[in-house]
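A single protein chain has been omitted; all remaining protein chains appear in their positions.
Let's look at chain A:
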Amino acid sequence: MRRATTWWKTGIGLTLTALMLFPVYWMVNVSFTRDEDMRKSPPDLLPLHGTLDGYRAVLDQQLPYLGTSLLVGFGTVALTLVIAAPAGYSLARLRPAGGAAVSFVLLVAQMIPGIIMAMGFYAIYLNLGVLNTLPGLIVADATIAVPFGVLIFQAFMSGIPEEITQAARVDGAGPLRTFWSIIMPVSRNASVTVALFAFLWAWSDFVFASTLNGGGALRPITLGIYQYIGNNNQQWNAIMATAVVASVPAAVLLVVAQRYIAAGVTTGAVKD
């Protein structure tokens, strides 16, 4: 009896999930559809007459954009970690007098709409002459991840047992030594989590890319898709193929990140 109820619920669950993920399936389906079938009515629900034309177009036209996005993603990860990890350590373990105010500012900073930041950045970058440069875009993209990163590091590092750092202090380690040789190795999961999200957000960014890198030769993949939509309205298999490729890092990172987040705060040094 009980078993039967469970299977019935699994059935509903599968249906709901299928409904929810239908757009994702449709993206994949359209990416394999031939040009001549694109406006067929009704459309093919399965890519039976599939073509790789869309993916060929990606290889021909989008590789430089993908490269740019990778560079921007890695740059954003590096910058975010360099700024957020020491700040999280300071707020969690060294507790400066104005620490609560800093945490408050970080919460507020996460709420500022991206386009407004973009407009300010545009004015500054125009005067500095760094529009359409990779470092310029990396610095702007990091604004999405830095506040989040500090808050994650802070939460994680304040959970590290006091005994560990105290032992280090007895051995004569200063704050820098403690940070580098004790706190950072223990905080690996926090670092991975922050890095994954920083990469994902930089990779997905459209607002900063379109305002700060719109005219240059070094455009990220989000702009590659956007220009596809604008320019050749007919080649939807190419657009959707690019979208599929642009989704791959997100999918891969989700699987990896889930494990790391689940590994959580408790795995660590003190076992007794």
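One rule holds in what follows: contacts are C-beta pairs under 8 Å (C-beta built on N, C-alpha and C of every residue); 3 or more make two chains touch, one makes a residue touch a chain; residues count from 1.
FYI, contacts and distances are computed from a predicted model.
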Which of "Gluconate 2-dehydrogenase subunit 3 family protein", "Glutamyl-tRNA(Gln) amidotransferase subunit A", "Sugar ABC transporter permease" or "NADH-quinone oxidoreductase subunit N" matches, in UniProt, the chain that is not displayed: "Sugar ABC transporter permease"
Contact partner of the left-out chain, one of A:62, A:76 or A:211: A:211
Residue of A:78, A:109 or A:218 touching the missing chain in the full complex: A:109
Touching the absent chain when the full complex is considered, from A:70, A:117 or A:130: A:117
Interface with the undisplayed chain - residues on chain A: 6-7, 9-10, 12-14, 16-17, 20-21, 23-24, 26-27, 30, 38-43, 82-84, 86-87, 89-91, 94-97, 99, 102, 104-105, 107-109, 111-117, 119-124, 126-127, 139-140, 142-143, 146, 150-151, 155-156, 158-159, 161-162, 166, 174-176, 179, 200, 203-204, 206-207, 210-211, 214, 222, 225-226, 229, 236, 239-240, 243, 246-247, 250-251, 253-254, 258, 264-266
